[in-house]
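Left out: one protein chain. Kept in place: all the others.
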Amino acid sequence: MLRTLALLVPVWLLIAWICTGCWDRREIVDVAIVMITGVDEGQKPGTYRVHAHVAEPIQLGGPGEAGSAQTKKEPVTHLVTEGRNIDEARAKAERMLSRDIITSHRRVYLIGESAARKGMKDILDQISRNPMNRLSTLLVIAENTKAEKLMDTKVPLETFDVELFREFGLRKMRLPTSIKDYFIAATTPGQQPLAASFAKSKENKIMMSGIAIFRDHKLEGFIKGKEAIALSGMLGGKMGGSITIRIPQVKGDLSIHLDRLQLRRNVTILKGEPEFTFEVRAFGRVLDNRTNLDLSNPSIIQKINKASSEELEHTFKSLFHRLQKQFRADTTGMGTMIYKKHPGYWKRIEKDWPQMYPDQTIKWQVRTEITGVGSIGAPLFIPDNEVEK
Amino acid sequence: MKGLSSWQLYSLLLLFLLGTSVVFGIASSAKQDAWITAFISTFLGAALLWLYSKLYASHADLNWSGLLMKSFGQLIGSVLCLIYVFIFIYSAGRDLRDIGELTNTFLLPKTPIGVTMVLFQMLVSYTCFAGVERMGRLAELNIPIVFVIFLLEVILLVASGTIHLSLLTPIAAEWKPILTAAFPGNFTVPYSEAFAFAAFWSKMKPPGGFRKAAIRSCATAGFIFIVLDILAIGSIGPELFSRSFFPLMTTFHLVNIADFIQNIDPFIVTAFLIGVLFKITIFTYAACSMISDLWKVNAGSAVIPVSVIVFLFAFYMTESLSSHLFTGHEWAVWVVFMPFFVISPFLSLFVIKLKQWLA
Partner (left out) sequence: MEQFAEELKRTLGSMPDLIFRSAGSSLIVYMAGLADQQRIEREIVDPLTDNKHTGPSVITTPSVQLTDSYQQTVQSILSGMAAVAMRGQDQVLLANVAAYPDRGVPEPHVETSILGPQEAFSENLDTNVALIRRITKSEKLRMKVWHYGSVAHTEVRLLYFDQVAQDELVQEMSQRLDRVHLEDAFGSNYIAESIKDRPLSLFPTVQKTERPDVVANALMKGKVAVAVNNTPIVLLFPFTFWNAFETVEDIYLSYSSATFLRWIRSVFILSALLLPSLYVAITTFHNEMLPTNLLLSIAASREASPFPAFVEAFIMESIFEAMREAIVRMPRVLVQAVSVVGALVIGQAIVQAGIVSIPMIIVVSITGIASLMIPHYETTFAIRILRILLLLMAGGFGFFGIALGLFFTQVYLTGLRSAGMPYLAPVAPMLWKMLKKLIIRQPFERS
């Protein structure tokens, strides 16, 4: 009897299988793959405008084709909807497509500056709740433009726009700018999140413009230029730029490219007040020598070290000035330092920290080391008698 | 060849203990100190299992049903046996619901949860039907797979560069959440659930071997839990760890190697299925075993009715994932696990020892 019952199992399975119609079966051709989403403020106040790029595989070349050499057009469809919140906009988008939207390949979430300034809270939950979304999606801000315009700009060298954002975020800058980082920063006591920001350059190309600073889920402002390099170095990212230094009594200036930053931060509680000490060791190379100095001379290198340390310290101080006084956002996690090192003390001052933060002073100890000057010492085009040794 | 070898028993116990805990993570309420909780509860769990083996050793030829009757008398013992049957069925149903919810969330969102659970329960019935020896062999087959997957998980996470150990600080800032998470939380689940083995331990191995296997599997499971907790907290941070329903799933979601291996959650869920399968199978078999001891029928013939009841329990237990998790973490601990898996065996041992001393 039991044998027959056992044989019935596969039969039952077969029946169940046939009757089901396989609820979850979703052919690739029934799926719309969202590559990137951009969020702006909508035309009516209180609404959001959501713009999504959906990949079109057909344009990539079907079976038997070698793939066309000139894909002038980016193989995506654009989908624009508006709604009172992100999910409503998404629902409207679903009604416009013949396929199911899946966001599991969406790598970048672009938020326009004005929408970010209004507040990020309403945008954020939708991303994390649905298990289809990835926590490693990059969150970036479009500075000075609407996200829409930024997304529609054609990008050189890549098939999809989204690649540009990703490569910057992951390979070139290595900023902690994914959604996961945002959440972690937002929930760690004493830290505020940040994100990478992109802008449109004058030649209509997308450019990475700086770092967006948030406070209490609202965009406060941007850190640019040298300060952005310094900040990104502090947070463990790659520093993507160079600083220009002058050496006293020398004509011309040099450009130093900073490779990496070793940061040691320390906080001690003295007399009930925190004292911060930051030790920075920066490593860089001289990439452009617009002076007549002979860089093969170690004492000159020492002078350069000293000058760059001063320049770097100056940059850091102005960075923190901006962060503390202008934005009042504890982006670098000074509060977190206290929390981790002196949790008892942190408990007491936790509520007052936002007021205490702008008044904190940091003792800087910056040391720069030039590890390389390229392959030549003095510039090659200067006659020997003009080179300063 | 009657009975299980020590490696088989060890594998069976280990897979059972890993069971649902690798899905839900250990002690997520302790946030970044969850791994300390895991560490503490390993010792607590080992002590509990040592207690169980002492209970076993008092009458080496009896299962829990026999022991109940010895401690509390024929009549009360039988009634208690019946209650235990339902307790085991409830536990099996709970775990079945766990796997149903997990599959529903990550693998097959649109498939009705009933279908998923029915299929899984059929597999469980088939396994129960096969008997203890074959279960042992099945455990042996799957243990290398689980070890390899565990290693892969560690390697993949580390290689993705997602781990920042600084997220584990401040270490042990507050002791209260750590301790409350350890007792009764992590202590009962999963270690006290190993009591299900009591229903049929005489078929498996004599008490000495049982104790050795139990302590060893406890240590291994504890180690795995600690490592997984550290990995999870280091990747997603303490807040996300405590708020996520399935923290370890969220962690593995982050694995991204060279943009090539990514989004591996279906694979990880499949790996979890192994542990959960064993948990539900042991509970179901425990229920069948108690029934077979009570009414002198073959354990195999009780499988089908028991499975049906397990499925019904799992299906109608709670309406949503949230209430299921709440029931599991709060209610079940005090109403089910503590009294039946901790206090009762304690009491029983006490009574037996008393009777022996008086005699």
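Brief remarks follow.
Letters A and B mark the chains in the order given here, with residues in each chain numbered from 1 onward.
Convention: contacts are C-beta pairs under 8 Å (C-beta built on N, C-alpha and C of every residue); 3 or more make two chains touch, one makes a residue touch a chain.
These figures come from a predicted structure and were not determined experimentally.
Taking every chain of the complex into account, the chain not shown here touches A, B. Touching the missing chain, out of B:Thr116, B:Ser307 or B:Ser348, is residue B:Thr116.
For the options B:Gly25, B:Gly136, B:Pro177 or B:Pro207, the residue in contact with the chain missing from this view is B:Gly136. The chain that is not drawn here is touched, among residues A:Ile28, A:Leu157 or A:Leu270, by A:Ile28. Not every partner is drawn; the one left out touches chain A at residues 13-14, 16-17, 20, 22, 24-29, 31, 33, 35, 55, 57-58, 60-64, 102, 104-105, 107, 132. By the touch criterion stated above, the residues of chain B touching the omitted chain are 1, 5, 7-8, 103, 107-108, 111, 116, 119-120, 123, 126-127, 130, 134, 136-138, 140-142, 144, 259-260, 262-267, 269-270, 273, 277.
Operating definition for what follows: only the chains that are shown with their structure count from here on.
Averaged Cα coordinates give chain A a centre that lies 41 Å from the centre of chain B.
Of all residues in chain A, those touching chain B in their complex are 2, 5-6, 9, 12-13, 16, 20, 23-24, 104, 131, 134-136, 180, 183-184, 187-188, 339-341, 343-344.
Interface residues of chain B facing chain A in the complex, by the touch rule stated above, are 105-112, 115, 118-119, 122, 126, 129, 166-167, 169-170, 173-174, 236-237, 239-240, 249-250, 253-254, 256, 263, 265, 300-301, 304.
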